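Apart from one protein chain that is not included, each protein chain of the complex appears where it belongs.
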Amino acid sequence: MHPPRLVRIAAPLLIGALVLSACGSKKESGGSSGNKTLTIGVVAPLSGDLSAVGNGIKNSVDLAIKQANEKKTVKGYTLTMDAQDDTAKADVGATVAAKLVASSGVVGVVGPLNSSVAKSVAPVMAQADLVEISPSNSNVDLTGRGALVTGGTQVRPYKSYFRVVASDDIQGPFAAQFAVKTVMAKTIAIVHDKKAYGQGLAEAFAKEATKDGATVLKTETINPGDKDFSATITKLKAQKPDFLFYGGEYPEASLLTKQLKSAGLKIPLMGGDGVQSDEYTKIAGAAAEGDYATALGAPTDSLASAKQFVTDYAAAKYADPIGPYGAYAYDAANVIIAALAKSTASGSKSGQALRDDVTKAVQDANYDGITGKITFDQFGDTTVKVLTVYQVKSGKFVAAKTDTFK
Amino acid sequence: MSLLEVRDLRVAYGAIEAIKGISLDVEEGQVVTLIGTNGAGKTTTLRTLSGLLKPLAGEVTFDGKRLDSMKAHDIVKQGVAHSPEGRRIFPLMTVEENLELGAYSRKGGTTGEDVASVFTRFPRLEERRAQKAGTLSGGEQQMLAIGRALMSRPRMLMLDEPSMGLSPIMIQLIFETIAELKAAGTTILLVEQNASAALALADVGYVLETGRVVLSGPGKDLLKDDKVRKAYLGED
Amino acid sequence: MTSQTIPEARVRSAPDLGVLLTGAGALLLVGSALLPWAGYAGFPGKMTLSGYPGGARLYVLLLALPALALLRPLPGRAAALRAAANVELAVVALTVYFVAYAGGGFVNVGGGVYPAMIGAILYLVGSRRLPTSEAVAEGVALPDASWRFPVESLVVAGTAGLALWLFVIGLGMPSSSIASGSDLTLGPLSINDVANSGQFLAYVITIAGVALVAGRLGLLKSLTIMTGRHPKLFVAAGFIAAAAFPFTQNGSGESLSIAARIGVFAAAAVGLNIVVGLAGLLDLGYIAFFGVGAYFGALVSGSVTSVTGVHLPFALTIVLGGLVSGIFGLLLGAPTLRLRGDYLAIVTLGFGEIFRITVNNLDGSAGPSLTNGPNGVSNIPDLALGSFNFGANHTLFGIDLSFQSNYYWLELLLLAFVMTSFLRLSESRIGRAWVAIREDELAAAATGINTTRLKLLAFALGATLAGAAGTVNAHVVKVAAPDSFTFIESATLLAAIILGGMGTVPGALLGATVLYLLPEKLRFLHDLRLLVFGIALVLIMRFRPEGLVASKRRAREFHDHETDPAAEAVA
Partner (left out) sequence: MDVFFQQLVNAIVLGATYGLVALGYTMVYGIVQLINFAHGEIYMLGGFGALTTYLALPSGTPAGISLPLMLVGGIAVSVTAAVIMERFAYRPLRSAPRLAPLITAIGVSVFLQELVRNFYPHARSARNFPQLVNPDYQIRLGSNVQISAPQLLTVTVALVGMVTLSTFVRRSRTGRAMQATAQDPDTARLMGIDTDRIIVTAFVLGAALAALAGVSSGLQFGQVDFHMGFITGVKAFTAAVLGGIGNISGAVLGGFILGLVEVMATQYAPDPFSGGAWKDAWSFVVLIIVLVFRPTGLLGERVAARA
């Protein structure tokens, strides 16, 4: 008689259990050192098209937590990470946010990547006063800045939401001023990927560039995931631009600049912090030479801590690259860790009291990060108005100009 | 030993047994016919013999080889050709291409001779050789189906309802063709609803009822049988 | 209740070896469940305690209980015990494996593990030696007596409650890497991932095992007879149990949030089931109708990001959202429904994409200003019914309820409404006409059914239900953005009803639950999550191509197909 299927599966499993686990050392019963545990959550797309960027964020937070545990930054506590995959979708974001809120050990969250996801995550976090720092959201509405653009008063929509990157209405105009006043661009083509980040940035750029006197061509869009942009390039080429601003992220930007140049339209491409990545120069190769990208803060490669971060990240052998937002995520995590250290120093708190304290501590943060000094205004926006324009020289982004946005 | 021996064949569709144990023999050079009402299991028998259906039980032996576990495309290679019910010609191919496909099982070798002989038998097809088969009339399609079956140079030809849906003139023509084939020594297993014409031609006939053989014998005898006359020839 | 008279000869005078071994195995297992299984703290279920069958030990105990049947020969007991023993071995092996693995080695297991392993093997060996000639268990109905109704009602209601309770326990099992006092990490997986996933797997296997045992003993058949006699009671009990769910959550919103999402997903799946399951129209763009409802709901929600500035009462919003979506269904359906099968599929896919592209573009720059483009309509305010604010936590009967429970109840109402609509429709004349169209459109037309009008109706009704679900969902997730309405969403919905079993309500519910929970509970696999999900889809279709809950009708069709693709050939 043949043994039934379950036995055939279970028997090897049983034997495997014995064999595999026969080796191993006896552990003292009663658990570990008596440290209490606090958890930092991460909300980012960990699967799907954006998984490389999302995992870069997750890994950077992981690195920050490991280093904090080694240095015992938060005394008496061990930090762990709870990374949740939002699959870049708003509704999934709401669910994982509820999940993080529900686990009392979670005292702070880094993420999410997408502004659209943030809009469903932030309300849930605000409800529980669980602090959330995004390493990448730049949409103006998240901190109520949208009202400023239309001339209203700014009201903070989510009381526990913070971000360490500049909103579109700062980064875009900063880039535009550089393009028009420093590069002396006259006819500017604008392309974006029709996503919240890309479009917001491109529109802010276009507005400022027009104001500064440049001719801005009708905005063109490309679809994320497409590879062949020749139709758009042909259309632009006929209008003879001398500068191109791209709102979007590096995967499309690198292909765009390559195709731009091989089509004979040899003009510089400029992007925001979504483009300012080593991956961009790696993929685009020689075509990227002379291109520009902006990023918040002073040049990171001038800071020893930033260099150390890149080295440590490489040493940890993560499967995914740092990506454009890894450094910001690392800083965001460290801001939360610093806030934790402060909140727990005065005595052992837990639950809602600790969350409230951490949110307050983040609001008052004054932290020297690898992307520069981090402080927040009353709406959760970074107060840093220092931005840097980078230019690709010999295959690397090199700081071209650092300035305070006015 | 007969060319085709079927022993206690049983076939089911899901839980419904359509053939409940049929045995029959076809001798080399004979025309054998299966008659019966709708649902008696005639077509199912042919489809099982050619391998389109898998039998539940029973044996099918053709020229000493077991067919019951063979796949349909291998059975053709044994020399069993099946012209299916409803003709089932390939509508988007030309008449000539349809015929060529009939010879598919004979790997290599020329087909020109066979095509020519089909055209001799059915001059109408030659006129339409380059026409899409789907545009032919019903009778022409039936000629094509028979011609296509002949292309494999079968040792036994199975014809399923060749007269169905045709005009009286066409029916006559088809039966003449079968008679000619018989005269040329072709072994034929014929399924027909037109029982009188079939029995008149057949050496042996089997009467099927709800999946069983209820009567068998020489075609001429069956033609005279009272029960058969009542049930299948519409006589009182 | 399944006892029947057993022929005297079958009852052996002396217990045979099989009975002895099985009994000994079961006793060992019961004993082992009372001993510690882990030599270290941290594994869920207080595995270091003795005298307390916590965690997976409870499952071990539970699966040993069928051995009580040894005391009295019941029909089907040998088969039942064999099933129990198989599952028991799997649970023991799995748990030992996970305890040892999470503990860093076999040396860290507790003393209860050894009797458990020996017991499981004895149990299995013994059960395989039991005499098999015993009668097969039949489902039994209670005799017609005055006490039948109350007893049956209790059983039926209890079953519904039990099923939901089991589901709730499974849902509540932690599956993420939230720490619980350990600092160990094992490669990419934390110790808690391992432990939690081990316990979750053991739980799922145990439930499947208990169901198998009950099936072998004829209990499931009896249950089917009873629930079949009181269908309304069964459904009502199910809903009452579901409605009570938030009271079990201690004010936490996590499980409720997941359950609410399953609810809205299931509601959409049931709606799609009208189009695909009943009328047989393959729709690959169904999520667009859901999106129409979501956008409509968002635009009239009074959100500051809505260009309309309108704030309608929510009850009106649902109705109008459904209607608007239904009108879109008519517009889509009218020109395209004469297309056949897969052509219709690609057209619906196309419409779905056109919808997504359009809402992404209606932002005033690439098109007229309506939807805020990629930013979506966000900051949707919480619902308020009079003074009751959906966004606030409440206390009811002294129990804390997180704000998610308000939305959960809303989704439950929606689901009840959609399910009722589906059942009413499927049993109506229209429903039967749809099935006729699905089976053979030409024949249906020949019997005088106006196929075009009915197909259009199916499309419009499906769209209406999706639209209503969409308006609700917009308020739950607080944003309507184009990202949520991609082709993958439509494909997942379609997969839910095919996986569950087409054309049935329980199928759609189960499919939606499995498809939603599977990736959720696979989160411990981190990067390999979707990989395993893909394999799971392939395997489920491989072994249950007719779906998990096949309607009797479809199961029959499927089995006809198995032997003969051309069933018309019986001549």
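As written, the chain order gives the labels A, B and C, with residue 1 at the start of each chain.
Basically, a contact is a pair of C-beta atoms (placed from the backbone, for glycine too) under 8 Å apart; a residue touches a chain by one contact, two chains touch by 3 or more.
Note that the structure is a prediction, hence the values are computed from the model and not measured.
Across the entire complex, contacts from the unshown chain go to A, B, C.
Interface note for the absent chain: among C:68, C:169, C:240 or C:531, the touching residue is C:531.
Check A:283, A:341 or A:399 against the missing chain and you find that the one touching it is A:283. Checked against the full complex, the candidates B:152, B:177 or B:194 give a single residue touching the omitted chain, namely B:152. Note that of C:72, C:311 or C:340, the residue touching the chain absent from this view is C:340.
Residue-wise, the contact with the chain that is not shown comes from C:499, picked out of C:207, C:499 or C:549. Within the entire complex, the positions of chain B that touch the omitted partner chain are 50-52, 71-73, 76-77, 81-82, 84, 88-93, 97, 100-102, 104-105, 148, 152. Mapped onto chain C, the footprint of the missing chain covers residues 276, 282, 335-336, 338-343, 345-347, 349-351, 353-354, 357-358, 360-361, 365-368, 487, 491, 494-495, 498-499, 502, 527-528, 530-531, 533-538, 541-542, 545-546, 554, 557-558, 561-562, 565-566. Residues of chain A that touch the chain left out of the display are 47-49, 51-52, 55, 194, 218-223, 225-232, 234-235, 238, 251, 255, 258-259, 261-264, 279, 282-283, 285, 319-321, 323.
Just so we're on the same page, only the chains that are shown with their structure count from here on.
Chain centres here are means of the Cα atoms, and by that rule the chain farthest away from chain B is A.
Chain centres here are Cα means. That of chain B falls 52 Å from that of chain C. In chain C, no residue touches at least two other chains. Those residues of chain A in touch with two or more other chains do not exist in this structure. Interface residues of chain C, counted against chain A in their complex, comprise 39-42, 48, 82, 86-87, 89-90, 92-94, 96-97, 100-101, 103-109, 117, 124, 128, 174, 176-184, 190, 252-258, 261, 305, 360-361, 363, 365-366, 373-376, 378-379, 391, 402-404, 473, 476-479, 481, 483-484, 523, 526-527, 529-530. Note for the complex: chain A touches chain C at residues 1, 4, 6-7, 9-11, 13-14, 16-18, 20-33, 35, 37, 39, 46-48, 55, 69, 78, 80-85, 88-91, 93-95, 98-99, 101-103, 105-106, 114-116, 119-120, 123-124, 127, 139, 141, 146, 157, 194-196, 199-200, 203, 219, 221, 319.
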